[in-house]
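Below is one structure, written out as C-alpha cells; comments come after it.
With one protein chain withheld, the remaining protein chains of the complex are depicted in position.
Going by the order they are written in, the chains are A, B and C; count residues from 1 in each one.
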Amino acid sequence: MKTIALEQAAALIPDGTSVMIGGFMGVGTPERLIDELVRRGTGGLTVIANDTAMPGVGIGKLMRAGLVRRAVVSHIGLNPETQQQMIAGKTDVDLVPQGTLIERIRAGGCGLGGVLTETGVGTVVEKGKRTITLDGTTYLVEPALRADFALVSAFLADYLGNLTYALTARNFNPVIAMAADAVIVDAEHIVPTGVIPPDHVMTPAPLVDYLVAH
Amino acid sequence: MKTIALEQAAALIPDGTSVMIGGFMGVGTPERLIDELVRRGTGGLTVIANDTAMPGVGIGKLMRAGLVRRAVVSHIGLNPETQQQMIAGKTDVDLVPQGTLIERIRAGGCGLGGVLTETGVGTVVEKGKRTITLDGTTYLVEPALRADFALVSAFLADYLGNLTYALTARNFNPVIAMAADAVIVDAEHIVPTGVIPPDHVMTPAPLVDYLVAH
Amino acid sequence: MDAPTLIARRIAQELRDGMLVNLGIGIPTLVANYVPAGVQVFFQSENGLIGTGPVPEEGMRQARLTDAGGRAVTALPGAATFDSAMSFGLIRGGHVDMTVLGGLEVDVTGRLANWTIPGKMVPGMGGAMDLVSGARRVVIAMQHTAKGKSKIVPRCRLPLTSVRAVDLVVTELAVIAFPDGRATLLEVAPGVAVADVLAATGAPLIVRDDVHPMPLTSEAIS
Partner (left out) sequence: MDAPTLIARRIAQELRDGMLVNLGIGIPTLVANYVPAGVQVFFQSENGLIGTGPVPEEGMRQARLTDAGGRAVTALPGAATFDSAMSFGLIRGGHVDMTVLGGLEVDVTGRLANWTIPGKMVPGMGGAMDLVSGARRVVIAMQHTAKGKSKIVPRCRLPLTSVRAVDLVVTELAVIAFPDGRATLLEVAPGVAVADVLAATGAPLIVRDDVHPMPLTSEAIS
C-alpha cells in the first residue's frame, strides 16, 4: 500500500478507463476523489456503481461534468441529468438489477467466472444472455465484472491499509475493493495499526493499493 | 428467534437429515450440540462442513459414533477414522475443493443457482459436472448447496439473535447460517441487545431460528 | 381515510412477529407506521441495514445512515449493517419474509410491471427485480386505477419486473390474490361493493363466496 496525495491519486486515472465507485445515492462515495477528477476533467469514463446519485452529488458530479461515457448501474431515477444524457446519447447506460450487479462485481473480485441467478429471467434483462437449467430451474448466466480502478470510501484506514466502513456507507465499497486492478481509498480517518481489531476489519490491507493522504 | 434448551435443540434434528456444521479442524464448531447429538445417537446424517476435524474432536465425535452416512467436506486428512469409514463403505465422502464448497453453500444461502469456477477444471473434480465457456475460459458449473439444519458456533449472541464470531472461529459459520432451513446457534456469550454495534454484527438476527439457552 | 393510508393499514395486517420486511418507496413506506401492537418486525433497507427506524429528530442526523432512497433514518437497538452483496443475499436467498412494493400494472396471473415506462420513465430497476424474484412473500401496494384506467390488466403491456407472480395486491378498493395463477377477489374496502371493484377492474376477477371487508390496523399512534 502506498500513501499518495489526492492530486496524484486522481492523476493515476487516465481518460477512457473503467472505474468502480462506492456509494449508494451518494452515501459512501469518495467525494474528494470525485471532485479532483472533475477538476482534472478526466473524461470518457466507464463508471460501474450502484447509481449516479443525485444531480451535483457524488457520481452526479461526474455526470454533470460530462465525464461519463458509459454507466453500468442499477438505478438512475433520482438523477434526471443522467436520464437526459442517456436520451441524448451522450452516455450509454446499462441498467443491471442491483443484486445481479453486486454479485457480478463480487464474482470478478473473487475469481469466479460468474453466477447463476433467477433475477431477470423472462424480462428484458434476459435479452442477449445465456441461460442454464439446473434441476428444472432456469437461471441467467451473469458474468463477472471487473474494472481498472476502484474508488473506495472508508471510515477508518490503518497505516497498513486495513479498512472499516460505517453504517450504510459500506454498501458497494468492500466488494469493489476486490474487483479492480488498482484500488484507491479515501478514508475519513487514518489511525495507527492495531486500532482496528482483526475481527472488525472489513477490507484487509493487502487489497488496498493507494491510500489518499490527509 | 426462539431460545431453546440444548436437549430440545438437538431433538429438533431427526435421523437421516442434512446438517451443515461450522468449524475448521474443530475450531468454531458447536461442541455442545455435537455432544448432545452423540448422546441421542442421531444417525444417518449427511454432514456438510469444511472437514471432519480430528478423532474425538468436533465433527470427529459424530464420525467416531458412526452417525454420519455421508460427509461433504474438503479435507479428511487429519481424521484417519473418517478415512477408515470411507474405505469400509460406512460413510460416503464427497471431497469438494474448499473454495468451491464454501461458494456453493454461499450460493445456496444467497438464492443463486450456483457459481462458475476454474477450480477443478481438468481434474477428477470435473467428473460428471457441466462446464461453460465464457470469453474463452472454461469454468465448472458448481451448483448451490443447502441443508435442513445449520449448527452454528458464535462468540456473542444478543437477545435478538445478532451474532459475532471471534478470530479464526468464524470460518464457515456465517455462511452456513444463511443456507439451511433451520439455523441453530450455540454462542459462547449471550449479551443484551445493543451490546453488539450494528457494524460488528456478522450474522443479522433474522437469520437465526434457535439460540441454545445458557 | 385517504387511499395510501387505507392500503398501508391493510398491508400492516400481514405483518407477523419476527418477520424481516423490505418496504419500497411511496405507499409501502407508510406500512411501517401501522405495525400491529405486540408485533415486532425487522425492517431492511437494501442499501445495507436491518433495524431501520424512523426519521431522526432534528439535529440527530447521521450522513452515513440512510434508507434505500437516500433519506436519513435511525437505527433501532439491535440493528445490523452489511454490504450490498449480503443485502441481496438476504433478498434473493428467501430470508426476506415479505416485501411491499408499488406497482404500475399487475396482470390476471399476478405478474408485476413496476420499474419502467419505456420512453417516459426509465429509472432503472434498482433492487425491484431481486425483491420480486427472491422475497418469500411479495405484496403490491397500489392505487386501483391510474388516470381512470385499471392497473389490474389482462396482460402487462409494460416490461415485467419478474415472471414470478406476486402474492397479494392491496388497493384502496380491494385485496386480490392469485391462487392457481388466477386473480381472485378476497376482500373489499370499507363501504365498497363487489360490483364497484369489478367495475373498476379492467380484467376478469374470480369472486370468492367469502369476500369480506378488509381488516385494518389502528391509526398510527404518532
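Note that in this section contacts are C-beta pairs under 8 Å (C-beta built on N, C-alpha and C of every residue); 3 or more make two chains touch, one makes a residue touch a chain.
These figures come from a predicted structure and were not determined experimentally.
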Shown chains that the omitted chain touches within the full complex: A, B
Of B:A10, B:I59, B:V73 or B:A157, the one touching the omitted chain in the full complex: B:V73
Chain not shown: contacting residue from B:T3, B:T17, B:Q98 or B:T193: B:Q98
Chain not shown: contacting residue from A:P30, A:G77 or A:G109: A:G109
Residues of chain A (touch criterion as defined above) contacting the omitted chain: 1, 106, 108-112, 158-160, 162, 178-179, 193-194, 198-199, 201, 204-207
On chain B, residues whose C-beta touches the chain left out of the figure: 24-28, 50-51, 53-54, 73-78, 83, 86, 93, 95, 97-100, 102-103, 106, 117-125, 155, 165-175, 202
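The working rule: only the chains that are shown with their structure count from here on.
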Mean-CA-position distance for chain C and chain B (Å): 34
Chain A and chain C: spacing of chain centres that average the CA atoms, whole Å: 29
Centre distance in Å when chain A and chain B are each reduced to the mean of their C-alpha atoms: 32
Sequence positions of chain C contacting 2 or more other chains: 49, 75, 81-82, 85, 88, 91-92, 133-134
Set of chain A residues in contact with two or more other chains: 103, 117-118, 165-167, 170
